[in-house]
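For this view, one protein chain was removed and the others were kept in their places.
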Amino acid sequence: MTTTLASARTKVLQRQGAAVALVLMVVVAWLVFPRFGSLDNVRDLALQGSFLAVIAIGMTFVIITGGIDLSVGSLYALGGVLAAYGSQWGFFGALLLPLLVCGLIGVVNGLLIARTSMAPFIVTLASLLFARGLLLVITDEGATTYRIAPDSAFVELGRGTVFGFGHPVFIALVLAALGGLLLNRTNFGQNVFATGGAESSAILMGVPVARTKVLVYTMSGVLSGLAGALTAAYLQSGVTVIGVGTELDAISVVVIGGTLLTGGAGTVLGTMIGVGLRTVIQNVINQIGTLDSNFQSVVSGVFLLIVVVLQRTLRR
Amino acid sequence: MTLTATRTRWLQDNGVHVAVAALLLFNVLFTANFLTAGNFRTQLVQAAPVLVVALGMALVIGTEGVDLSVGAVMALAAALIPLYLGYGPVPAVLIALAVGLAAGGFNGFLVARVGIQPIVATLALLVAGRGLALVIANGQLVQLHDPAFLALGTDDVFGLPISVLVAVVLAVLVAGLVNRTTFGRQLVAVGGNRRAAHLAGLPVSRVLVGVYAITGVLAAVAGVLATSRLAASDPADIGLLMELSAITAVVVGGTPLTGGKVRVLGTVMGVVLMQLVRATLIKHDLPDSIAQMIQAAIIVAAVYVARERR
Partner (left out) sequence: MPTEPVIEVAGVTKAFAGVKALDGVDFTLHRGSIHALVGENGAGKSTLIKVLTGIHQPDGGEVRRAGRISTIYQEVNLIPLMSVASNLFLGREPRTRLGLIDRAKAIADAQRILSGYGITADVAQPLGSLSVGEQQMVALARAVEADADVVIMDEPTSSLEPREVETLFAVVERLHERGIAIVYVSHRMDELYRLCDTVTVLRDGRKVHSGPLADLPRIELVSLMLGRSVSDIRAGGTTAFGEDHHAGKEPVLEASDLTSRPRLNGVNVTIRPGEVVGLAGLLGSGRTETAKAIIGAIPTQHGTVLVGGKPVPRGNVKAAMRAGISMLAEDRKAEGIIPHLSVRENIVLAALPGLSRFGLVSRAKQDRIVDLFITRLRIKVSSPEQRVAELSGGNQQKVLLARWLCAEPRVLLLDEPTRGIDVGAKAEVQALIDELAKEGLAVLLISSELDELLDGADRLVVLRDGHVAGELTGGELTREHVLAAIAAEPAEVTDDADRH
């Protein structure tokens, strides 16, 4: 049974490939850089990874349906600005405004993709542009930076710690757990897999494909907005220049984590491992010091390429 | 064919020309200093690199594919220029183009031989390309001083800026390639019906690799042109979101994303239209933010209209 063998191999590589790489990276980093294992550094790493993790959870769902969401970087930046802007109405203003607006853009993405059969990449590229435009409108063409009062409850959401780990770390972990549950143990999750696995079959099997698509893009929008809000809370202001290329980071970690870019298979846990791997590599590059920090995206791109080629050749 | 279908079809084919004409008319009537040589020159120079990239993108889209890596390839080309400018402008430009060729050829290999979807195959280079460019350039913007190279961006030939001339010549060449060569006709056939093309004995893989390679070279050309105009190599910023501008121009110009058709004149007009939209908005004091949002709306509208009817 060569097919079974190949699928078993694919499975091991997909499930464990990123995990093995992560363990190796951590071990090497620990041995080479004594500071790497320090509690401070670990806390830093966890916090750095948490924002991307929140975005990548939504991206995981989108990619499993066979789609792609290129607007998340812009929505991330927009979410941060909106949170800072909304902080004038207190904690809930700061939290809900970004979720609402970014979620709405996600809904529009989903509706355009599900109802008009336009390609996801082009629809979300357009909303990438749109969200950037909206961000510039709110900030007077980037001239205004909204600040969040340092002593507000909202800032606590971004800067507060438990056992020295920042709140965003716990938020990301809880969301990942919920995401995993949603994906594997609910009807919605099954619909997500079915939609990306074979859309026409899914329709014949009674799966509400259009509704599923609208929901995943909405989720992706909301989570990007949330990541932006958390970042704003951490930075105590709505920074306008963040998020450029974040969509590529999110896609990379999702795919490196074993989710098929062609849809139909993937895990939230894999995505979290992907985020971990990326964060550790970034940290190592920084620790080496002589390496350009842009090396990160080269490594990501190469990883992405290897994973995609492996997925393709092993499926034959 | 029903009336709506006929109308949609007409809109797909001629909408871009009408829109360009209408915008020109609007500007002639309502925009101060629009009808000046200086203004036209500025507009054309700004549009030239986009056009060069869009020409390649039109070919790829004609094969039912897409190339997301064009902006990253521009950055790579830009990063390489200062490294080799010491050997003279010609070697520097040739190296940049060779890298574009290699990058495009690699994309084509992934699509045609490995069988990866175009959007996925070109994504890897989109992620890695700009990073690599920044690593090569040490993350720095490098000012360029070679007069011969800078002339590319500043000088005129026959009263036209060189970059515009290059773009026009390339447009004519690509039009010739599509309409007058075996390769061009096979390209359109592969995009129109890949199975039929295969059954007709066409060299499907070779055509695909060729198309992506050409697109890579054209992106590198655009990178060279933009760098010389800027008088600096700026891999962090050059060609950012270029894939979006190029795809927009191609689609607005009436080339469907579903392949099988390449409209070179339409693509030229698509570039002109998007440039005019931007210029009009700016000249009427609408901020960049609104311009971006309007562009987003135009993209969605154009793709919506260009959807193939079953």
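Letters are used for the chains, namely A and B, taken in the order the chains are written, and counting of residues starts over at 1 for each.
Here is the rule we use: a residue touches a chain if its C-beta (ideal position, glycine included) is under 8 Å from a C-beta of that chain, and two chains touch if they have at least 3 such contacts.
None of the values given here were measured: they were computed from a predicted structure.
Residue-wise, the contact with the chain that is not shown comes from B:Q186, picked out of B:N27, B:Q186, B:T227 or B:T248. For the chain left out of this panel, the touching residue among B:G86, B:G159 or B:G201 is B:G201.
Note on the undisplayed chain: of the listed residues A:T161, A:N184, A:N286 or A:T313, the one touching it is A:N184. For chain A, the residues touching the absent chain in the complete assembly are 3-4, 7, 181, 184-187, 189-190, 193-194, 197-198, 200-202, 204-207, 260, 264-265. Along chain B, the points of touch with the absent chain fall at residues 180-183, 185-186, 188-189, 192-193, 195-203, 260-261.
By our rule, only the chains that are shown with their structure count from here on.
Centre to centre, using the average C-alpha position, chain A and chain B are separated by 29 Å.
Chain A makes touch with chain B in their complex at residues 68, 112, 116-119, 121-123, 125-130, 132-137, 141, 244-245, 248, 251-252, 261-262, 292-298, 300-302, 304-305, 308-309, 312-313.
Those residues of chain B that touch chain A in the shared complex are 66, 68, 110, 114-117, 119-121, 123-132, 134-135, 138-139, 240-241, 243-244, 247, 251, 257, 287-293, 295-297, 299-300, 303-304, 307.
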